[in-house]
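The structure that follows is given in the form of structure tokens.
Only a single protein chain was left out; the remaining protein chains are all shown in position.
Here is subunit A:
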Amino acid sequence: MFNKKHLALLASAGSLSLAGMATAQADTLEDTIERGAVQCGVSDGLPGFSAPDDDGNWQGLDVDVCRAVAAAVLGDADAVNYISLNAVERFTALQSGEVDLLSRNTTWTTTRDTTLGLNFTGVNFYDGQGFMVSRDLGITGADELDGASICIQSGTTTELNLADYFRANNMEFNPIVFDTSEQTVGGYQAGRCDVLTSDTSQLAALRIQLDDPEASMILSDVISKEPLGPVVRQGDDLWFNIVKWSLFAMLNAEEYGVTSENAEEMLNSENPDVARLLGQDGNYGEGMQLEADWAYNIISQVGNYAESFERNVGMDSPLEIERGVNALWNDGGFQYAPPIR
């Protein structure tokens, strides 16, 4: 008798907590407004994507996504609590509700999108595996690397991609494997290999650690697809839309030439696209339960995609990564945002 009662009690407690979980997760927007800050999961330090600067403020391309969402939802790009997460715990932190948004150079793959109860909201950086070689070698493309000795960091998909690529192209290579990225750079610097391979975003960071960065160059060939993007929990479509359109707003702003500097003048723009983006013609934030100036807040406080890119990883940063495939669609790249209409 007691046992049955006990079980029933447990069961009801369990279902209650499950129900509690469902409602708590479905109202991410409400929770965020109540808290007054977006809980954003970022990397515990990745050059150009998320790292604290000298004053302790988080900076980076991934960080700007957090800031954009905070600007859209709360009107203040600084209203973000950054939670640094490592690669293992990032998904759990999102699933358990510790963070509302994961913006941590996470590659969009089928498994992650379909089996973890998570949704990718877009791509803020198209990454891919590339090569760094010494300029003296005179190599211009990855197809000339037959027989090269290549420095790799172990335990990453980099190794597999490399083997696949060389087998597919009927070429030979001699892998020299290191444990950490610092050792990999050290090995390359000491001349133990001709080529260093990693994701292109990492290569740029590795290159400036060399004694003479100018003596090495990054080949433009990319041998794998690594689309990096923000992730949210499945089952909260409103929040999903907010994060998705925060990034789209930055891309659209670049396309229409709206920057953080001219956003205020642009409020009077005659261009209907700009007027719709900045909330001067209709309220396109309504469907996301946001104010009409949601996109204006993003652009004026965080900037458009080009500004964010150049500031964090592009030519205005030490990394000097070229736009390449991350340029807008009408500029030879992949970045394409649906129109705000």
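FYI, a residue touches a chain if its C-beta (ideal position, glycine included) is under 8 Å from a C-beta of that chain, and two chains touch if they have at least 3 such contacts; residues count from 1.
Everything that follows uses one rule, which is that contacts and distances are computed from a predicted model.
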Listed names "Cation acetate symporter", "Amino acid ABC transporter permease", "DoxX-like family protein" or "Acriflavin resistance protein", with the criterion being the UniProt name of the chain not displayed: "Amino acid ABC transporter permease"
Residue among A:P52, A:G235 or A:G324 that touches the chain left out of view: A:P52
Residue among A:G75, A:G97, A:G235 or A:G333 that touches the chain left out of view: A:G97
Touch list for subunit A against the chain that is not drawn: 17-18, 20-21, 24-25, 44-48, 51-56, 59, 81-86, 88-89, 92-93, 95-98, 182, 205, 208-211, 312-313, 317-319
